[in-house]
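Every protein chain except one is present and positioned as in the full complex.
Now for chain A:
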Amino acid sequence: MTTAPTRKTPLDAVHRRLGATIAPFAGWDMPLRYGSEREEHVAVRTTAGLFDLSHMGEITVAGPAAGAALDFALVGNLSALAVNRARYTMIVGEDGGILDDLIVYRTGEQEFMVVANAANAEVVLSELTCRVAAVEGADVRDDREAYALIAVQGPEAAGILARLTDTELDGLKYYACLPGTVAGTEALIARTGYTGEDGFELFVAPEAAEALWEALTEAGAAHGLVPAGLSCRDTLRLEAGMPLYGHELTTATTPFDAGLGRVVKFDKNKSFVGRDALAKAADAAEADPPRKLVGLVAEGRRVPRAGFAVVGTDGTAVGEVTSGAPSPTLGKPIAIAYVDAAHAEPGTRVAVDIRGNAEPYEVVALPFYKRAR
């Protein structure tokens, strides 16, 4: 068997210098952690963490009909998005199955940047190219090589960034973005993230990434900023109840299955890919609730993992874990799971089959963690 060589981000040398544990992720060599992933997690919750997310896939859709093209290609109402605002949305197949979850930034009246998960970037690019081709006046551009992506996440993020930019960060709301300059580097400054904390994502030219990383590290030193890897990113998003493609979201699930039907905008009054299938899925979800995505909190200390069965008190399977980890904030194992509607009520006692042992768990509403605002 031969494996394709993994790609390296523009910050690869930095990670190696920092002694990161590096592992292949979605075809990229990515830093999992620099020291203790638990400490990195706690830093993001209490001070700030610095992430390299350059594996994410940027795709630009531009032209007078760019908004209309995205309305057709995606489930959201992107033409209604204001310039310099961002939206969480999805791309689905004709059958309504989720191909990826996305963040779309409107970077101009006629320009949008679609950010796809690394593992799905190729699929999203080819689907977008195909779908947008059906609309006159819009073009798709593969910008994956055009950007490095650095995130600063945590309660200290704004204070750190403010040292390096003249952009008025107080005016930059959650899910807003603005072109600006950070430490002398042109960047798209976005107040978005995947940690459940306040924070920023900075899209910059790859050749500027290392200098920006160093500048942020220096500016962040007094604020308790630490480099943070993908391992803590996963536990942070899990505590925040955010879905991860390949776990909670797959081609076999619709947005309604995942409890995210709100991202589907039927009222945009246009045809869009997957509309008919999603209309049926919405009705089905209303009439006969399918399995629901819930949180599970452990009473014991064994950690549930993706694929483990959730069982009822009588031992019959009632669902399946999609993500699980020890929660640094709660101090006990947590999981996200699909369970049938009869077992989805918060407070329901279930068990997770962990290597043959029925470990007791309690159903809770998501998210596990919500930051104080």
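Side notes on the structure shown:
Note that a residue touches a chain if its C-beta (ideal position, glycine included) is under 8 Å from a C-beta of that chain, and two chains touch if they have at least 3 such contacts; residues count from 1.
To be clear about the criterion, contacts and distances are computed from a predicted model.
Per the UniProt record, the absent chain's protein name among "Ferredoxin reductase", "Glycine cleavage system H protein", "Carbohydrate ABC transporter membrane protein 1 (CUT1 family)" or "Sulfurtransferase complex subunit TusD" is "Glycine cleavage system H protein". Looking at A:Asp12, A:Glu37, A:Glu58 or A:Glu248, the residue that reaches the missing chain in the full complex is A:Glu37.
Touch with the chain omitted from the figure is made, among A:Thr192, A:Thr235 or A:Thr348, by A:Thr235.
When the missing chain is restored to the complex, the residue among A:Leu81, A:Leu99, A:Val115 or A:Val303 that touches it is A:Val303. Check A:Val264, A:Ala325 or A:Val339 against the missing chain and you find that the one touching it is A:Ala325.
The set of chain A residues touching the chain not shown comprises 21, 32-33, 36-38, 231, 235, 301-303, 305, 325-326, 333, 355.
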